[in-house]
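Left out: one protein chain. Kept in place: all the others.
After this line comes chain A, so read on.
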Amino acid sequence: MSAVTIIPPAGEAAATTEPKRRWNGLILPAVLILLWEGASQSGLVDDRLLPSLGTVAGRGWSELADGRLAVDIASSLARDVSGFAIGSALGIPVGLALGLSRTLDRFVGPTFNAAKQIAVFAWIPLISVWFGVGEAAKIAFIALAAFTPVVVNTWAGARSVPRTLGEVADVLALSRWQRLTRLEIPSALPSIFVGLQLGLIYSWLATVGAEYFMTIGPGIGGLMTEGREHFHMDLVILGVLLLGGIGLGLNKLAALMETSALRWKRY
């Protein structure tokens, strides 16, 4: 029976062909670290402005040892995760509703598109007034930062459910709920994941912003503020490295979740 052929998953072969190339992206960071270390060792720059790698590492170690660093990281992450969870939990249904209802798209769409042009940091004064200056305001701000990209991408995904598959759902007389769960959400899912991934990045940026611009409390932003105020540049650089590292980790995590949720896309 000639019709029976199975196409092997495409990803596998591509991933194993050139394993060495995967490390190419690490060359630039390595060079930068060497330049940094060289500059501070040679005395070309003031050690107080650009402390050496060893100083920063030592600072990291002592902060870790007295337990402060763990508290800061945990506070920032908890804030980030709560804000992101609230923002995307609201963003996905709003995006789906906008994408699936022509009426909502027409009446609410333009307003949302106008509102999303407002830079997220411009909301800080308003949020401070509405939610106070404490933890609630920070989380509201982070949630807002995640909400926008999640809505935009979910909306786009829900709007572009293929009409041909919609006709299949019509012919099979699917109920509204069956249509949503079997057709519309799975079809929009790749877009929803793009939104979630962006939302994760935006909310991490907003976490630092909130900690930096709103009241001081435990968190990586607080740690950096303190470093700046006491002119402890090693503390500031430690904060920057932590922000980048954790952001990268969150991004990887999101990509991993996407691959496992969209298994059908690998073929």
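One rule holds in what follows: a contact is a pair of C-beta atoms (placed from the backbone, for glycine too) under 8 Å apart; a residue touches a chain by one contact, two chains touch by 3 or more; residues count from 1.
Keep this in mind: contacts and distances are computed from a predicted model.
A.B. asks: Could you tell me which of "ABC transporter ATP-binding protein", "Simple sugar transport system permease protein", "FeS assembly protein SufB" or "Pyrimidine operon attenuation protein/uracil phosphoribosyltransferase" is the UniProt name of the chain missing from the displayed complex?
C.D. replies: Not shown, but named in UniProt as "ABC transporter ATP-binding protein".
A.B. asks: Pick from A:L189, A:L223 or A:I246: which residue touches the chain that isn't shown?
C.D. replies: Here the residue in touch with the unshown chain is A:L189.
A.B. asks: Considering the complete complex, identify which of A:I33, A:A89, A:V129 or A:V168 is in touch with the unshown chain.
C.D. replies: Considering the complete complex, A:V168 is the one touching the chain left out.
A.B. asks: Going by the touch rule given at the top, which residues of chain A touch the chain that is not shown?
C.D. replies: Touch with the absent chain occurs at residues 1-7, 164-165, 167-168, 170-175, 178, 182-183, 186-187, 189, 262-265, 267.
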